[in-house]
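Accompanying notes for the structure given below.
With one protein chain held back, the other chains of the complex are shown just where they sit.
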Amino acid sequence: MGAGRIAVTGRLKDRFFATRKLTLDLVAPLSDADATVQSMPDASPAKWHLAHVTWFLESFILRDHVAGYKPFDDDFAFLFNSYYEAEGARHSRTARGLITRPTLGQIRDYRNHVETAIEAHWHALPETALTLIELGIQHEQQHQELLLTDILHLFAQNPTCPAYWPEAILRPVSVASSEMASWIAGPTGLLAMGHDGCGFAFDCEGPRHEIFLQPFVLSSRTVTNGEWMQFMNDNGYGEPHHWLSDGWSWVQQAGIAAPLYWQQDNDGQWLSFGLDGLRGVDPNAPVTHISLYEADAYASWAGARLPTEAEWEVLASTDAADGGHQLDMAGPVRPKATDDRAFFGNVWQWTGSAYRPYPGFCAAEGAVGEYNGKFMSGQFVLRGGSCATPRGHVRASYRNFFYPNQRWQFTGLRLAKDA
Amino acid sequence: MGAGRIAVTGRLKDRFFATRKLTLDLVAPLSDADATVQSMPDASPAKWHLAHVTWFLESFILRDHVAGYKPFDDDFAFLFNSYYEAEGARHSRTARGLITRPTLGQIRDYRNHVETAIEAHWHALPETALTLIELGIQHEQQHQELLLTDILHLFAQNPTCPAYWPEAILRPVSVASSEMASWIAGPTGLLAMGHDGCGFAFDCEGPRHEIFLQPFVLSSRTVTNGEWMQFMNDNGYGEPHHWLSDGWSWVQQAGIAAPLYWQQDNDGQWLSFGLDGLRGVDPNAPVTHISLYEADAYASWAGARLPTEAEWEVLASTDAADGGHQLDMAGPVRPKATDDRAFFGNVWQWTGSAYRPYPGFCAAEGAVGEYNGKFMSGQFVLRGGSCATPRGHVRASYRNFFYPNQRWQFTGLRLAKDA
Amino acid sequence: MGAGRIAVTGRLKDRFFATRKLTLDLVAPLSDADATVQSMPDASPAKWHLAHVTWFLESFILRDHVAGYKPFDDDFAFLFNSYYEAEGARHSRTARGLITRPTLGQIRDYRNHVETAIEAHWHALPETALTLIELGIQHEQQHQELLLTDILHLFAQNPTCPAYWPEAILRPVSVASSEMASWIAGPTGLLAMGHDGCGFAFDCEGPRHEIFLQPFVLSSRTVTNGEWMQFMNDNGYGEPHHWLSDGWSWVQQAGIAAPLYWQQDNDGQWLSFGLDGLRGVDPNAPVTHISLYEADAYASWAGARLPTEAEWEVLASTDAADGGHQLDMAGPVRPKATDDRAFFGNVWQWTGSAYRPYPGFCAAEGAVGEYNGKFMSGQFVLRGGSCATPRGHVRASYRNFFYPNQRWQFTGLRLAKDA
Partner (left out) sequence: MGAGRIAVTGRLKDRFFATRKLTLDLVAPLSDADATVQSMPDASPAKWHLAHVTWFLESFILRDHVAGYKPFDDDFAFLFNSYYEAEGARHSRTARGLITRPTLGQIRDYRNHVETAIEAHWHALPETALTLIELGIQHEQQHQELLLTDILHLFAQNPTCPAYWPEAILRPVSVASSEMASWIAGPTGLLAMGHDGCGFAFDCEGPRHEIFLQPFVLSSRTVTNGEWMQFMNDNGYGEPHHWLSDGWSWVQQAGIAAPLYWQQDNDGQWLSFGLDGLRGVDPNAPVTHISLYEADAYASWAGARLPTEAEWEVLASTDAADGGHQLDMAGPVRPKATDDRAFFGNVWQWTGSAYRPYPGFCAAEGAVGEYNGKFMSGQFVLRGGSCATPRGHVRASYRNFFYPNQRWQFTGLRLAKDA
């Protein structure tokens, strides 16, 4: 969580408490055990997410800006710091799932304690602290998405396939939107990209700067499950010449032959596991839970390529960032077939751009500024948000980033071509 | 859990339900999260132990001997089988800690369901089934001990050092029993060892057979923490010539320099973590949580050796197997300094004998007989039971076995010498 | 080895045989054993390099363009293909060092056989084949550099520190060039980069395309050993905030505290191991054998950054690519302090640019075109060539690439800053 440039709206307090409440709604179905287990090193226990975002507020708002504030528990700074080297020693990331105590109930008490203290001192918070409140909202929204994808990963390890939100009915397979994708031409020549400084943004989104774009087109929509099955049927996972060299090694070593969470039933039909349990794959919905390697191989197979983040941004910046299928409330999250052609929502879109600094980038100072710069090696940029991204969180300039083999987020792709 | 030769006593039913109750008492302080997490591949979640011993009864008593019995949950055979190849596919051992559902509450319901069904059908159980009830008791007692040691291991990973039974008061360091150990001479010549067939025993304890023993002595008591500290102070962990070659590799690679769960406070005093939390090391209590490698190195340093299991058994067989410090009820378990010179209880005693079959051994047939023979490579025998062994479970002929690097059980040692 | 766009000069044949001869000169001091062992998976045995470049010529020139040519040995295609999937199965890369037979002598015979056949058929080779001869030269030059760095790595594993070219005298530490670096301003605005199509280039160097550069400066020279020692003395390897997150993990896990091949003598003086043995570190020579992580951390410590490859190229393109300290003949190779300010030679310079395709890039077709596109994930670009690069091989547009933790090449850095 890095420093952001913020224009605080009058509604900051409402947004803050609404964000805090949404987090609790998202974890309502969790048992203490569900909230404790860590299913892989990349994921964190739900309890850890709940506590970590609270530790962030407790440290940077209450400790730093409220005189006489006493920490809720002295052990929590060690247990719930994530990666802020400046904040001192912290618990090993890979051992987060061994902490059965404090309990989920105690973590709820911790959340309540910190919220109550912030509420009580809200009127006296200095401008700097309000800036950090905004940052705290954005930070918690990021963890809301991670929380959902980490729970999904955990539940997917359970051979009994439990549904996190079991009430969701089996969605009839959509038929309307089998419409073919079309190509949208992008602007060319000397253009600008990056955040313009109005409203909140993370440091890595700026500075805004000139770029030169050659003629290109982007697909009008993301690749669907049905299209992905064609790739699979055409031996897409078995032909090395579609793949990046590292991707081919990954496919062979990890035995990859389908998107994450896909499995075949006894009749050979493809099902995918989600927070609403195991369901038939909808051919018209966007494909998701694919790695950059898979996205790149698909694009190669399709005679296309991935967009650069610049191409994506200049086209997406004309679209409404709060549109499309994003997270509005607790409940099953799955990408779905839609008729609109939103650039935002449904699935994060892998770009072909490595996550590196923009010209003129410099990291914010201090502990809260540790965030973005230090992750700028080995990762690729994703754009556009997903069905698990809290609505209002993303922007056209928003840069998400993951390693090219990671795919437990709601990740998909949109094709590009030279024009 | 292997086949046993049983003399069913009139009190079988009482013992059965008392055993089942003790298990529940042992897990009373557990939260759902505590019961779910697996802290290392060697350990299992408490929930798994609770369900596995119940699955054993459900399968071999109810399914096999009660007409029309319906399993509580069809998924459980897959989730809670341990290693019975003949019983079909089963969940990966290393992934047991990822099963957050069924919940601890549901596992309790499962236990209750199976107990109720056994109670209801008790009068009609055939002789074979009663034999398996006895086996089920012995099996559950084994898992009671594992349950305690696995919980201890889990809690030891928590940097906040939570006490499982926090009510235990800080034990004053004993002063009385600093008494020196003496040497007890064993019988020599042609002798017999192994279970004689009276009462229950596991298959690996027999057949009873002749052995020839040369003159030897055993120490009158197990090695104490105070003596172990002398070994440490004399650079025992740093001198390769005390160690088995594999042991020396292990010490260096794993960075071993003290028994498991020992740590030093700021003043350099040694503390050890237990189910009653972090407490000062009692110099007069038996050392525990040491590996065979450590036990062997200590014996070498002390100018002695480990006893063979034959030497141990012929001397211990004159002692009362239900004496000493063993598990009688739920509550903190720690080895303690005692004035009596029991061969049984307090700590399992590593022997220098590899776990191999006795002459004439043959494994019992069928699924319940898979147990013992197949583990007879790479492990060493331990004898005597521990403070975590349910009283009544061990015998002079009882053979426990672990790999030479394992030390999360209550394992200690007794010295031997040629006479 | 990818397809190149070539302007064949009249001297092609001379250059071809000179290149082949230089390879043999470089391996003259090698024993059969030296030429066989593989010291790490990233490196290949010298014998493999010698045979692989020959297999390349045998396959793409003789087999494809000389009617009736019989392979020297039918096993060699399997043993000495590197990564050309289209050319069929091949020997595992990590097991290259287990092939003691064929011997070095037999590989020399193989080289001779193929050269003789090419010489004999030269007059009849079609234009396509001559293009592949040029590619073969470039390919062999790349392997000449790898050959030297792989031998260096192998010899560095030998505790007796053997010198490959022992005749080199101990170089007196230079004193003249302690001159401070200055900053050179680069051009800004809309510029072009990438190969312009005149002369040979690898496919990844094009297409030439527009870029927009903001004001920047580059250092007039690369960072020296003396400056690196200041970084070390200032705890540069111990301060996490200088480092990329992945870099910090690497430093800690691999225990990195100095450039590769550095060691301290009993007086604390730094020595570095090279093909001329173990010698004192020259404070005025460019630092080398550093990873991208180290280069990035140093730049951060120095209040600067790494150049982008675009910045480097637009400035370097005014310099003579065949100048500076490059490889002219067999003999000890070490970066050395020089008074000139060449952009080329001495050490490869890490850029901050991920190795990704230029706009409009498309991979060449066929087996010889497998090369570049598929390596475009996870690696960073280096520019400028080194003391081990055959003179004439590099260009301003030349893109070398390695993973950010690799450092057995002659890798260094040049600082950049926003102006």
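General remarks:
Order of writing sets the chain letters: A, B and C. Residues in each chain are counted from 1.
To be clear about the criterion, a contact is a pair of C-beta atoms (placed from the backbone, for glycine too) under 8 Å apart; a residue touches a chain by one contact, two chains touch by 3 or more.
No experiment lies behind these values; they were computed from the predicted model shown.
Only one residue in the set C:I99, C:L125, C:A192 or C:M229 touches the chain that does not appear here, and it is C:I99. Considering the whole complex, the residue from B:V66, B:M229, B:L271 or B:A354 that touches the absent chain is B:A354. Remark: the residues of chain B touching the chain excluded from display are 83, 85-86, 190, 209-214, 240-241, 243-248, 292-293, 296, 308, 352-354, 356-357, 359-360, 370, 374-378, 380, 404, 418.
One chain of the complex is left out; on chain C, the residues touching it are 31-37, 39, 75, 78-79, 91, 95, 97-101, 103-104, 154-155, 157-160, 162.
Methods note: only the chains that are shown with their structure count from here on.
Separation between the centroids of chain B and chain C, computed from CA atoms only, is 59 Å. Our note on geometry: chain A versus chain C, Cα centroid distance of 38 Å, whole angstroms.
Within chain B, contacts with two or more other chains are made by no residue at all.
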